[in-house]
Structures are given as structure tokens and as C-alpha cells.
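Note that one protein chain is taken out, while the other chains of the complex remain in position.
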Amino acid sequence: MKPRWLLAPVLLALAGIAAGMVWVDWSKGGDGSGIYSREWQPDPVQGYWDPDRFYQPVQSVEGKFPAAECIACHEALTPGIVADWRESRHSKPAARAPVACPDCHGDDHRALRMPTPKACANCHGVQHDAMQAEKHYGFPSHALAMERAVDSKHFADKPKAETTACVQCHSVATKCDSCHTRHRFDAAEARRAEACTTCHSGPPHPDDEAFYASAHGRKYLAEAAATDWSKPLKKGNYTVPTCAYCHMRNGQHVVADKSIWGFGLRQVNPQTAENRIKRERWLEVCRDCHDEETARAALVGLDRERERAWQGLHRTERLLRGLRSEQAFYPAAGERPPYPTDWMERWWPKERIGFFEGQASAFYNVSPIERDYFEMWYFANLGAYKGAAHGAPNMVEAGHARLQQAETGIASQAAELRTRTGKARPDPRPLWLEGEYTVHNRDHN
Amino acid sequence: MKPRWLLAPVLLALAGIAAGMVWVDWSKGGDGSGIYSREWQPDPVQGYWDPDRFYQPVQSVEGKFPAAECIACHEALTPGIVADWRESRHSKPAARAPVACPDCHGDDHRALRMPTPKACANCHGVQHDAMQAEKHYGFPSHALAMERAVDSKHFADKPKAETTACVQCHSVATKCDSCHTRHRFDAAEARRAEACTTCHSGPPHPDDEAFYASAHGRKYLAEAAATDWSKPLKKGNYTVPTCAYCHMRNGQHVVADKSIWGFGLRQVNPQTAENRIKRERWLEVCRDCHDEETARAALVGLDRERERAWQGLHRTERLLRGLRSEQAFYPAAGERPPYPTDWMERWWPKERIGFFEGQASAFYNVSPIERDYFEMWYFANLGAYKGAAHGAPNMVEAGHARLQQAETGIASQAAELRTRTGKARPDPRPLWLEGEYTVHNRDHN
Partner (left out) sequence: MKPRWLLAPVLLALAGIAAGMVWVDWSKGGDGSGIYSREWQPDPVQGYWDPDRFYQPVQSVEGKFPAAECIACHEALTPGIVADWRESRHSKPAARAPVACPDCHGDDHRALRMPTPKACANCHGVQHDAMQAEKHYGFPSHALAMERAVDSKHFADKPKAETTACVQCHSVATKCDSCHTRHRFDAAEARRAEACTTCHSGPPHPDDEAFYASAHGRKYLAEAAATDWSKPLKKGNYTVPTCAYCHMRNGQHVVADKSIWGFGLRQVNPQTAENRIKRERWLEVCRDCHDEETARAALVGLDRERERAWQGLHRTERLLRGLRSEQAFYPAAGERPPYPTDWMERWWPKERIGFFEGQASAFYNVSPIERDYFEMWYFANLGAYKGAAHGAPNMVEAGHARLQQAETGIASQAAELRTRTGKARPDPRPLWLEGEYTVHNRDHN
């Protein structure tokens, strides 16, 4: 073979890379955002969740206004936000002129801006840079919350009614008032547990529920009203634990730096070199109030809880893989709609089990047994994890009760599906594929 | 035909109307209340939920007492209520004599009254009349809560243990201390979110859960302790949103006047002339703190969420109607007990799907697939709705996850039921009709 033929694969690869870059660039040029931007249309409210990309200023008011005029008018129109601003340090900083409306929104009413983290970084550079530094820790992290959401296949696949709700929380990456409620922007308020719970609550991430059910949350509830929240989150300043005190030690805005288990989505080896370092960082936090041995013992309890939960999840996933190889799913691949963004699947139907084989959110377009596994993993597992991590014994009990119930239920369904495999069974396609059920998700996205 | 025969149907109709009036009058003459009053016996606690009809004064204390003597005695007997009254404005009004025990309860201890809204109207006529004006908006509304409850068929059908719980909340129509906790009757307390949540919580109306999970609730939790609740609920007086601030703007007691979706029980066209007017009223509230476009965009999000939820509900209801026409339900009509108050059904058994075909609460006396549809509509749907309406994204996610799970589960059950239709199947009557299951609900009502 002549040496020049060796160039062929190299050239092909280079052409492929170039084509990929062009394709990604093209795919981001649609009405939405992210690499599936051509697959969805933004809802109007999206302008507030991701203002940099989608905010459209109101055109009915024309003119450029100094702060005093903004305030004069909005005091009558929207007194709530003006009152909040008057309460804020922005309205009366120690050693400079007030930070007022035009400083963040601009002074031209037809070109108003909704401020993004970049706008806040003009003064709060340390916090902004720390938050951006989270990107080194990958996802889940606040800094990548919006980007990774819109770049994921199920963002384009899921019904718009749901993704609009998703993005409300994922907007933590694209605006600062997710935690620092506008227009008071009070650090004292962001230090309290309430600042986190609008998003960190609900079945797949019940941090809210776990914290308040724990002795930590109980102490917070009993003492919060009598605590001075204006102090920095430093050792010795607080006797009451909160989300921010432990996860944002010393007020630094890298929240992902001690993240060992992430959101509990994957099994993790807590004994890697990196995770051992992170554990020491946790213990440093715990030691502000606890003797180190207590804290270490509690974390061993968490390790064991996680190990137990994953044993069940792995057993169940192996069972599902077995069913797939026996072609026992009902409806099977090809008998249910492919994912809209998954064009390969039209030609090569394939069951993907759980989240990590790429089956988007697995709430849709899967057979009941696969859905049950998804809920076992996404709801029961994460509830148990959050309970164990925050010290809420009742959530550990309830989570493992649900894990075990799911495992038993899936085993029963599997036995039933196996008795029917290979035998004549009603064609599921009229109901599931051509019919209205296991609905094709592309819902005017 | 002689013209006099034309009189026959008119006379028959007149006789029918008269007979109907006599029947309704007779039906209301039983021990209970409402048009099924002969079908149920009131529990003792009913005397406190609907005092006008059912309260029986204690006979063990005799005599007529002035306020000072009531207080002297009850300070020792029930110091809690006396302390609450002392804290109230009733005990020290600005420009009149105190409103004391006999003013509301009467002075004759063997003929004591538990005060009803009419009693409070002696001084608080504006609030009373506004609340009564709610009746123009129909049900759901506070003013009709008791009347419509006891006039509904399932009130007589459901087990007493449950209706006693129902009526505790529906007593909002028949006494004022549901919101204005006795004996402090503090407007400041009624303005807070807690005043509403004893009733507005739980699976079919998780307003409590939705509010506290939203950014609105978070701001309330963080700032409530430092807020002065003695101010009227007027624009500019509050930076903290509460149930009453938004639903009872300016403290007016017509709560139903902005009600577009009601309880989310029916699909609603938000674009009727009336609903567009109501939306403008909502926007007027939102504008106290939000720019109008933000609020409008959020309400469009709510419209879309509702549309999506109802698509699934309609698809599923159509599926059930199909099963009914194929006689696929198991147990079917005639194989399960008729509703006690539904005497027609003894001769003409009929499956009624969901709430609106008249199947009472559909918790009872239905086959499993119908029950699952009922829960899909009553629990999952309403959870998603309340989340979307109050700004709690996690409840939207969780609600739609449950809606989709219910739809998939019902589709699977339907496929199974169809494979069995027309074939020999075990007679369900020994278990469901003559046996103890799908229990005949008339439980010593």
C-alpha cells in the first residue's frame, strides 16, 4: 500500500470534524438555544429566565430616564419593587453613589436590559468569578445549569409545558436573582435556607424536605427568627446551619467544590483520591459544630446507604437488560415512537434503559416497566440519598421502602412479561405508536 | 286535535314542578341538611361546623350572665380563649364599648349560640356582604362551600368518617373563625398565608404546598417575621406576597371574582370575554411587584401547562369511553353496588366515568381503571395546576410526571382488559357486589 493512502483516514477525520463544527454552529442558529435550538420555540417567559438570549424590551414607553424619574413613575406603578430596592444596600451604599435602576437596566426604556450575571459582576466580581469557576467541576453545577439543560436531548423532546418549568430553576446560571431576590438583593436573605428551596425541592432533589426534616433544619426553624443574618457565613458567626453555611463556606460562590455524590444520579466511589480530599473539606465544615469523629461516622453512614441503594438499582437494571435481550418489553422498540431528536432511531429502533443510555428523561415513550425503573432511580433513590446526606432518618426509611417496593414490583412485571414473550400478543402499535398513547412528545415545542 | 289537549302537557309540567318542590322540601326535612338530609345523620362535631343548623347548647350550666361573669369563670376554665380575646381588638375597640362574650354568644348559658356570619355582620357588614356576593360566581366559592357540599350526591354516599373531614373545611361558609381564628379574630393573622393552609392543602388542592415551594412563598418565609401585618392589604403596604394579598386585593372578601380556572377541575378557555377581563384583574395585582410583561408571560405559561394536562386527560377519558362501549370494565356496571342515593341505578346500571358524569367522588364503587383515572384527574392534574399557577416549577414537573405515568398505566390496563373482553372471566360479583369489596358506602351515615 502506498503511504499516501494512509492520509485518507486523517483527511476524512478532519473533514468530519469540520462538518461537525459547521453542523453544531448551524444547529445553534434556531429560535431556541443550545444545540437543539432549531427543535423548539421559546415561550415568552423564557425572556426572563435567559434574558441575554431572549429578553425583548417593551416598546410602549419611549425615552431615556435618570434614576429619579424611574423611581417617581414606578413608585406608583410597581411600589413593591421600589420598596424592596429602598430596603436594599443598593439604595444606600456606604461609600459611593446609590446603585439605581439605570445602572442595571440601562436608561433607554425601549432598550431595557434584564441584568445577567455579567451586569452584577461590575461590582461583585469576586462572587461572579467564583461562580463561573464552578464550570471546572462540570455538571451538576449552578454555572452550567442553563447550558447543559438546553444542550440535552430531552430538553427538545419533552413537552414545552414541562421544560418551561425546568428552565425556571436552571436560570440560576443566567441571572443572580434566583437566590438574591430582586430588588432587595439581600445577602442576609440569601444566607437563609429559604433562598435555595424553590428549586431544591420536589421528587428528584428533595433537599428542602430533607433539610427541614433533619435536626439541622429543626434548629434553623427554632432559632432563625432570633439570628442575625447580616453576618458573613464564617466559623463562629452562626450556631444555626443552613444550605449556604455548609455548601458555600465563607460565602464563596463555588458550590460544587465539595460535591462528592453530585445529585446522587450515579454511583460514586467515595474513596478516590479526589473524593477523599473533598471529604476532608466537608469535615472542615462539620467541625464548626461537631466533633470530627461524629461527622466522619455520619458520612460512613451515608456511604453505606448509597451502597445499599445502588445494589438494588444495579440488580434491577441488570434484570431490565435481560428482558431487553429476550425482546420481552411491551411495547418494544419499533412499537413506540422514536424520540424526535433521535433521527437514528427511525431506522434503528432500540430500547435504552434508564437515563444514562440516553433515553432522555424516560418519562415518555417507554414501556411501563422501564418507566417504573426510571422512577425508582430518579425519585425513590434520590429521596433516600438526600435524607441520608442531610440527616433526615425518615426520608431514608421512606426512600428505601419505595426502592424495595419498586424492585419487587419490577420483578413481578418481569415474570409476567416473560410468560408472554414469544407468544402472540395484541399488536401494541394501534395504541402506543399510531394511537395517542405513549405520546409523541413533540408538542408544539 | 282540540286546543284543550294542548293544555295537557302544560298542566302536567305544572304538576311536576309542584311535586318537585314538595319533594325537595320533604327531602330537606331529615336529620342532616341539604337535599339528601334524610340520607345521613350529623356527627356531634357538626354542631361546630354548621352551628345555625346543628349546634345544641350545653344544658349543665343555667343562668344569664353579663360579660364580666363569663370572663371571671372562663378565665379559670378556659384561659386560652380569654387570653386570645384580651389580645383582640374586640376587648378594646377604639370608640365603643368592648365586644364581649354575650354580644356574640347571647347571655343565656342554656341557649348559647355559636356565632355565624350573620352575627359578625352586625358590625362587619361590608365584609359579610362581599363574601355573600361570591354566590354570583357560583361554585367553587367560599360562600357556597357548605350548601353545595351537602347538596351533592356523594356527600350522602361517602363514609361519614370522610365527610366529617370534608365539612370541617366547607364550614368556611357557615362561620368566620375558619380564617379569623377565635377568639383573637385578628385581621393581621388572617392576612398571613397560614390562615388559608389548613384547608388549602393536600392532594386535590395543594395551594399550601405550591405557595411555599414558589419564590413567592420563599420571600414570605424569609420576611414574614419582620413584616408589619397590621397594615391593610393595599398596594405599596407590602413587599411580601400572601394568599390574601393576591386573592383578596384591598382586603375585599369576594375571593372568587378573579377566578378563571377555578380549582382546575374543568378545562377552561382562558380567552372568553369574561376570562380576559378576569386576567386583567390578575395583572393589576401582579403589577404591584412585577412588570406587566413578566406577569403576562407567566400566565401564558399557565395556559400552556393547562392545555397540555387536559390533552392527556381527554385522551384518557376517550379511552375509558371506548372501553365502556366495548363492555370491558371489570367489574362492570351491575357487578358492583349502585350508589345509595342513586335509586335509578338499581334498575339501569351504568358506568359513569370521572367526576362529571355524576359518579360521585369515584373513590368508591368503581373498577380499578376508573379509579386510576379519577386520581389522575383529581390529584396529578390539580397538583400540576397549582404548581403552575403559583410559580412552583417542581410541582409542575412532579404533576406531569404523575399524569404521564397514570396515562401509560391506564393504557396498559386497557390493553389487558381488552384481551379478556368477551371471554369467560371469573364472576366478580361474589367479591365486588355481594362480598365486602368495592364496599357499599352507606356506612351508618
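Which chain is which? They are A and B, in the order written, and residues in each are numbered from 1.
Here, contacts are C-beta pairs under 8 Å (C-beta built on N, C-alpha and C of every residue); 3 or more make two chains touch, one makes a residue touch a chain.
It should be emphasised that the depicted structure is a prediction, and the values quoted were computed from it without experimental measurement.
Engineer: Of B:20, B:66, B:79 or B:125, which residue touches the hidden chain?
Structural biologist: B:79
Engineer: Which of A:129, A:397 or A:427 sits in contact with the chain that's absent?
Structural biologist: A:397
Engineer: Decide which residue listed in B:128, B:192 or B:290 touches the omitted chain of the complex.
Structural biologist: The single option touching the absent chain is B:192.
Engineer: Can you list, in ascending order, the chain A residues touching the missing chain?
Structural biologist: Counting over the whole complex, chain A touches the hidden chain at residues 213-215, 217-219, 221-223, 225, 235-236, 238-239, 287-291, 293-294, 296-298, 300-301, 304-305, 307-309, 311-312, 315, 319, 387-388, 391-398, 400-401, 404-405, 407-409, 411-412, 414-415, 418-419.
Engineer: Please output the residues of chain B touching the missing chain, sorted low to high.
Structural biologist: Touch with the absent chain occurs at residues 43-45, 47-48, 58, 77-81, 83-84, 87, 159-162, 164-166, 168-169, 181, 184, 189, 192, 194-195, 197-199, 201-204, 208, 225, 363-364, 368, 371, 375, 426, 428, 431-432, 436-439, 443.
Here is the rule we use: only the chains that are shown with their structure count from here on.
Engineer: Cα superposition of chain A onto chain B: how big is the rotation, rounded to the nearest 5°?
Structural biologist: Angle of rotation between the two copies: 120 degrees.
Engineer: Between chain A and chain B, tell me the centre distance in angstrom, where each centre is the average of that chain's C-alpha atoms.
Structural biologist: Distance between chain centres, rounded to whole Å: 35 Å.
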